[in-house]
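A single protein chain has been removed from this complex, and every other one stays in its place.
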């Protein structure tokens, strides 16, 4: 391992979309960027992933909507949102005006709604579509698309046909399945250009004062560092199942070291979710920390580190030896 | 809610087995009780659940076997153990000699191995069999019985036929499934006398020094408070799916308050696992804490609290009103 | 206590040293060096404090109403807030010592609206809810308003701000549920006569939800507005998570779930649909989209 590496190329790509760096926000944890714009310039991030939007305005679930848990939290927002028209008129416009790379997350009750959302966004200035087929907060738990390979692939292929062909679509998966690799393969076959993972885990807290479930929605989605080992495992498994597909990894990322775990496991970029609630500037901080962690380990670029933990020790040594030879040649050339 | 309640009846039962209190150890987190016997009298616990035993001696996985994670840990022990014969001769004997209620956890590579274990234990002095059909640490991940309703029910019905009919059998389930209620129903139909849940979640950590998976077994099982919301959710769902079956709840229990969450969600008793590593006396401490928490809320007995969070507010009020009436009548009677 | 700088509106994140800690009854008053927050602050706003230190299992910040600020000058600006020990996070805060650092985000939320000069006003505080009202009272007095203040709590121990309120206003009304201080009863008991005595045109209140609702009803009965600062469970405090919503009737007559962290915590009590808090009323905007 090399010990000094002054600069690291942080550029990455999610399918055809080039990003200046691999750190994005997570859907539902940054609204549509505006509020975080008070703390930093949203154009400096890899991208903003917006809160999942649906066709119609939606009030979401009753309060209480959150409970703190050990190193995590539960939420049951229920996809509160203004509906696609207001979203395009206000939120999307603000993101464009402010120069942000924009990943729009869409959610629907059925395949048609997903398709209609993709159509409404066809000519809009967006960089990527994240298809949230995995939100465990929606009342019809049995119906979660990402729990069934067939339902998942049906939505993804329909959205792929309906969406602007220049806009990659990423399927967002839930970890609450018996075999996430199978789901990943089915959405890959259905035409997903990449995969976002993971969404929250289904969880629950009992309120010891009321002796009833703490959340208005009874169950909720577990997020935060508590779930990070599950998320890293999912990224690892899906990278093995569909090595050619770019992955957007997330789940409990709080620091550059956490982000590096996801990159090494196979993610091309990461989303920072719950950590933003603790530290509004977390995504910006993590860009710098990730750069330092990569430099410390002698990586020349972020893309070199993607999936690196899958390599054998010999392959890993080969990479660093190659860099060292290149450096030596460059120094020799300068003389 | 009543504010004073001097004594709470902590007795509970797991199918036909009566327990003095509802706090047991968790399989794999207390070996076979002997080591904890240095810190307290194992006969004072609700019971000792032994490390899953297999037919033959088993070395388990390569080290490193653990990694600490936020509010949790990963383990990949790989069911290291001495084999059933040594277990009966040494461990079971010690437990009996020391007066412990004994739950023996068994694990097998195939249905036959489970059956043979049940037969070997037919005439042994054990109180309950926990059938670990869910250990995610075993190499053949695709084969985990508890991930497939059919495979799960096949093992359970075979063990139920082979085991001593006086010994209840509990199926231990993994949370890493799309629909835990479906698995619960299938093992119930197959003759399980109760259900233990949850086992660990499959997780992974990348070592940022070696740039490789931190565990010898690559993936491992996530336990500890981090997973508690998932465990409470599973107990809640399974209690709704098979309300007549007794549940042994576990996953991240560290305090009496945590234990109470499981009871209210529907568990008749709880296992304390990872918390023992932090605090060897945790199970004993939790008995007292649970008694205090129940008393504080005015419960007359532990069994009254089982599944209480499923009741409507009106039903809950009815319970406490009934107790108050009984108290008033008793006082009137004394006069 | 507070001299208002030109509001800066943008919240900032800063690490501040604890300058002073003082116990009042059941409460602990923090004075923390935080010039960025102090400069932008207006009464009614709050601050979100990280708890537990590095490697804590507590992920979420805790919110506290700002009791006042001393903007920079010869010394760096400080902020004040007052806390009650409730759960794990506030217990951790009770263990802090002067000189320790706190990680703060603020000022957050919309402040109390300021009426035209000279508007007579009654301020009603419950428990630590009195804290944010004291700087508001100062501001009103500076704007030539006549001000009365009613403060209440369950017991004398849980009263806050009696002395500074008296110093500011000469005379205040105190109630406790058990009569252990002031008159026995609720803050809403003396409220009608205070409104009438003063000819008050507005009421400001902060305290438990039940109290705010009752204050709102008294104000409504007198046909004047009540501006109340609510307390909802908040995961982010900055408007990105949607956990903190309340059903609020808009000026267009439509009720929506609005975020109490950025569209509140101060609301016109008449607009909050108190009876529907904790449910999704059928006529709520988007309720049929669920």
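The letters A, B and C name the chains in turn, as written, and every chain counts its residues from 1.
What we mean here is this: a residue touches a chain if its C-beta (ideal position, glycine included) is under 8 Å from a C-beta of that chain, and two chains touch if they have at least 3 such contacts.
Because the structure is predicted, anything quoted here is derived from the model rather than measured.
The chain not shown here is in contact, across the full complex, with A, B, C. Shown as candidates are B:11, B:58, B:93 or B:310; the residue that touches the absent chain is B:58.
Annotation: of B:22, B:78 or B:256, B:78 touches the absent chain (contact as defined above). Take subunit C: the residues that touch the chain left off the picture are 52, 54-58, 88, 92.
Subunit A meets the missing chain through residues 70-71, 225.
The chain not displayed touches subunit B at residues 28-31, 35-36, 38-39, 51, 54-66, 68, 70-73, 75, 77-78, 80-83, 139, 216, 224-225, 274, 276-281.
In this text, only the chains that are shown with their structure count from here on.
Chain contacts here are complete: no pair of chains fails to touch. Counting C-beta pairs in contact across B-C and across A-C shows that the higher total falls to A-C. Counting partner chains per residue, subunit B has residues 70-71, 225 touching two or more of them. Within subunit C, the positions touching two or more other chains are listed as 57.
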